[in-house]
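See structure below.
Rest of the complex left out; these chains stay put.
Note that the chains are named A and B in the order they appear, and that numbering of residues resets to 1 at the start of each chain.
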Amino acid sequence: MSLNRHQQAGITDEQVLDMYKTMLLARKIDERMWLLNRSGKIPFVISCQGQEAAQIGASFALDREQDWTAPYYRDLGVVLAFGMTAKDIMLSAFAKAEDPNSGGRQMPGHFGQKKNRILTGSSPVTTQLPHAVGVALAGKMEKEEFVSFVTLGEGSTNQGDFHEGLNFAGVHKLPVITMVENNKYAISVPFDRQVASENVSIRAKSYGMHGVTVNGNDPIEVYTAVKEARERAINGDGPSLIEAVTYRLTAHSSDDDDRTYREKEEVEEAKRDDCILTFSTYLKESGVLTDEIEEKINSEVQGIVNEATEYAEEAPYAEPEHALRFVYEEQEG
Amino acid sequence: MAVMSYIQAVTTALREEMQRDDKVFILGEDVGKKGGVFRATDGLYDEFGAARVLDTPLSESAIAGVGIGAAMYGLRPVAEMQFADFILPAFNQIISEAAKIRYRSNNDWQAPITIRAPYGGGVHGALYHSQSVEAMFANQPGLKIVMPSTPYDVKGLLKAAIRDNDPVLFFEHKRAYRLIKGEVPSDDYVLPIGKADVKREGDDITVITYGLGVHFALQAAEKLAEEGIEAHILDLRTVYPLDQEAIIEAATKTGKVLLVTEDNKEGSIIGEVAAIIAENCLFDLDAPIKRLAGPDVPAMPYAPTMEKYFMINPEKVENAMRDLAEF
């Protein structure tokens, strides 16, 4: 019997279901946040919707016990794969004290969790890229065997930090994998008014590094590309730049109205390629996902999201005076 | 005279200047088709076209640097930074280049660029969508920094900034955008950059502030007036270089001075205001120079409890004013 696509990529049936489940969890948390936003319960959402395949495909190709990551604001899928829980995310959405990302100090989407090696992120785009390079440099200096994985949007590849960070990584052949989630828009600005090159991965040539463009709607294709990049990095063959072509299925954020700058038809068309749908179809076709399993996963995910939401909604805010803490290291008293 | 919001005054000033002078153009992220994330450039793309309302790539240093080049050529760029917090990647272009072009060329060249950016907190913007960034720029001769408080001032000062032959940073309080409304004449007026403005006359205490703080102080002053305390309120309007004369006059007038900013305290604009007073009219003072500011923490947190704790508001201003009056 010929191997199906995920088996060919070295992914077991169990793993592939785990991937699907994580994608679905990301999607469902995201959808719930929009509901909470629209009903006035949380002030802000920024979405992963449409980019789950790229995020989960990539994360599963990494060593999630060893590798480090510097995600960007849409990377709900990445941080879930790296060990953050739905509860953690909801605590952040509600800005509650227990939020492990920031104790409610930052907007949702500003991830960070030391125990899972998720670097703390900020709002100005692309600043995380040199950080990931720095982690890779540290790993190389310390002779540790891990890679550093950083993501950003295609618009963000036009920041100086992209260029400076990747050139540094290229010169020193550091074990860092940069994945650009090209969702074709930077807020309202489409790719061709944003990025002068024909695609993003060709920019790898500027840094003497391996570069490739993959279908970001296909978690297996992304998995394979990241797996290869990781091997290169571990073998001392240096950094890689991977472009995962996706589409942003929602408005830029809960503050945006995308109808002013893109056609409804375009969004509708992209929705037909929604990675959650296409992946579940594939899994069904390859016999891994049965209706029974699907139902089980759905209800499990539903339960997780409900529980996380309830918990977070009930959880307390930080005290007002907590705003004064942790400006500098505090000496134990 | 029409009543309009603070942000409508921005749009009006931009539109009128673009109509008046075809060398004026706008560049920035999402300023075109979308009309800006706050809609400050709403309608201008349709009226003036994609070339004069230019959607740029996501790169602030290029927005500033390309703008500076166009300004050196002789155009009048008005660059938008999407949030004041994101002006920092352009810091080198603004400080090393724009601010120094006239001086370093011994007056041969000039860079008449205006850089607009929404700043300020109290909008659930968290650390990176709430900051006051003026203090970082307010030590750089060659630059001017304008921070208007009312729609009237916005229109007159933004026009003045665009016509100014030196680089001007124009910071707009994002919470004021829709909160603050006021009368704005439809004629073509400009207000002088570099001049502070007395927003209220009073004999008991002096409040010196700018931006949203002006409104908080005005509100507080009305309450205190009921208690018989009359506050003199000076709106700095231009926070760099400061209007020393107006500051000294306002401080001397009552001898009791409260300085208010929503920035964190140490190193903020109002430190320099205090220093000017302490250097020039110390013996006219009847009380220490008091400052009300945000706490010295990196920026405003997202959670409402902590945001409220950080942010100044009319009540905090009122209390500080009353304390000073009672000193």
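One rule holds in what follows: contacts are C-beta pairs under 8 Å (C-beta built on N, C-alpha and C of every residue); 3 or more make two chains touch, one makes a residue touch a chain.
Everything numeric in this text was worked out from a predicted model, so none of it was measured.
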Per-kind copy numbers - full assembly in this file: A x2, B x2
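Keep in mind that, in the parts below, only the chains that are shown with their structure count from here on.
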Centre distance in Å when subunit A and subunit B are each reduced to the mean of their C-alpha atoms: 37
In the complex with subunit A, residue positions of subunit B that touch it: 29-30, 32-35, 37, 55, 57-59, 61-62, 85-86, 88-89, 124-129, 295-298, 301-306, 308-310
Subunit A residues within the subunit B interface of the complex: 43-44, 95-97, 102-107, 110, 122-125, 155-156, 158-161, 186-189, 193-196, 255-256, 260-261, 317-324, 327
